[in-house]
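What you see is the complex with one protein chain gone and the rest in place.
For chain A:
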Amino acid sequence: MKIINKIILGSAFLVSISFALQSCLNLNEEVYSEVLAENFRPGERDIPAIIAPVYGSLRALMMGWQGHFDVQEESADVIVTPARPNGWYDGGTYVRMHQHTWTPLQWQPTNLWNSSYRSVTTANRVISQIEDGEIQISEGREEVIAELKGVRAFAYYLLLDNHGNVPIVTDFRDVSLPEQSDRTTLYNFIIEEIENVLPSLSQDANSTYGQMNYWVAKTLLAKIYLNAEVYTGTPQWQKVIEVCDEIIAGGVYSLDPVYSDVFHWENQNNQEIIFAIPYDEIFGQGNTVHMKTLDPLSRFVYGMQAGPWGGNCAVPQFIDSYDEEDGRLYDTWIQGPQRHANTGEVVITYRKEVPSIAATASNDGYRIGKYQIKPSATGSLDNDFPFFRYADVLMMKAEALLRTGNGSEAASLVSEVRTRAFANSNPAKATVSAAVLEGNSRYQYGYQNLDGSIDLDSGVIPFGGFLDELGWEFAAEAHRRQDLIRFGVFQTKSWFNHRPHPQAQDKIIFPIPETEINNNPNLVQNPSY
């Protein structure tokens, strides 16, 4: 009996403690530092935050480390990143960009793919959440969806231009491995998407700065038509003219009389900017164009709160193509002696010459100064990046006119754009003739030897004069690769330490990233990669 008592006592001890521990079976994870989907009921005021990531990824994509800017500029004839005494060989990545010897492992186009699809997938996600009622929007639902689809079309345009044959994904809920589309299908998809959303897009440019609106969509359409021949084999010059005419007639945008103001650190809401990718040194970081281009010593010139890295610079042949009285030569490039902000001492003198991509001095080559560096700048600039601006619309129309035999009308548009560039030096030079635009380029194409001499490649470039105008106007605006391809220069010409690639025609689109080929067996690599 005694034993039984003890067992009872012991069991009671066990049971009472077990009861005390009942609460200790709750295994729900308490979430503190994340927002649980089930606890968040988004309302109207959350809409900006919900759609923001669609744009947010464009910031890193455009001016971030090895982003879109580098993809468009380093593969072309205006900007090069040569090895410096402090590095900048980086396993040959810049040499590959310059010589078009990139592989599916090349990071820059991979980065572009990832950022573009991040916008695409984010747009898909938000669209499906709105459609499923997870996000309740009482008013303006159609407009929000149209905007999202518009940005998605923009992201697909980047993929169309750079990778060509990519999967089209529009449904977030479908996670099956997507099939690849060819470039023409993608082209048609984007055109159709834009046409569909246009009626629902806002025409108020002021309240939609930095966002997809009616005018941005129209400019995007013009841009795609401008390159239609590259994308599909069929040119669409007439459509370029029609769309540009509508934008011009809209009267919403105009040329800024001061060229440099378009790129100023306070360029927000500039009259010329149609689609900006806004940056802010605090809230919207990521514009690091100055960090990559300036020598570390330039930090003293601007009293910078960061040490620049000292990498890319202008290709000397391009600098040589400028008219010396063209204001854009000085608005775009930092050159000559640079003085300490406080002492006035010369800290570095940037010279035009760049001996080779393999080895340079720290002061070789003019630096990108288009995006003006504000005093005490940090590692991240305030300047918004003008992805589309009004001058671009004028020049697109001019090119379409020029190519459809309307040289004089084209010349007057180009002259209009040139006016401010010569306003302070020699206004007469602003006017340009159709013959010049149709004629050969002033750019001395050819391979540059170590001693600076050029193995001249004097073959005539059709409409080379017009290509020059694009170069001067849009230098360091991530336009050049696309323009060179359209004018055939990308595939055929030598410049600096670049010679035409043996499979040059295949290099006009980038390879599908190796990681994506590995992850999605439905993808077929682009030719010759």
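Rule of thumb we're sticking to: a residue touches a chain if its C-beta (ideal position, glycine included) is under 8 Å from a C-beta of that chain, and two chains touch if they have at least 3 such contacts; residues count from 1.
Basically, contacts and distances are computed from a predicted model.
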| item | value |
| --- | --- |
| "TonB-dependent receptor", "Amino acid ABC transporter permease", "ATP-binding cassette domain-containing protein" or "Chemotaxis protein CheX" - which is the UniProt name of the missing chain | "TonB-dependent receptor" |
| Residue among A:103, A:138, A:234 or A:458 touching the omitted chain | A:103 |
| Hidden-chain contact residue, picked from the options A:91, A:133 or A:233 | A:91 |
| Sole residue of A:252, A:297 or A:454 that reaches the chain not shown, by the stated touch rule | A:297 |
| Chain not shown: contacting residue from A:167, A:235 or A:327 | A:167 |
| Residue numbers in chain A that touch the chain omitted from display | 3, 6-7, 9-10, 13-14, 17-18, 21, 24-38, 40, 42, 46, 48-60, 84-93, 103, 105, 113-114, 117-118, 120-122, 124-125, 167, 169, 172, 174-178, 207, 209-211, 278, 280, 282-285, 296-297, 299, 303-307, 309-310, 362, 378, 514-516, 518-520, 523 |
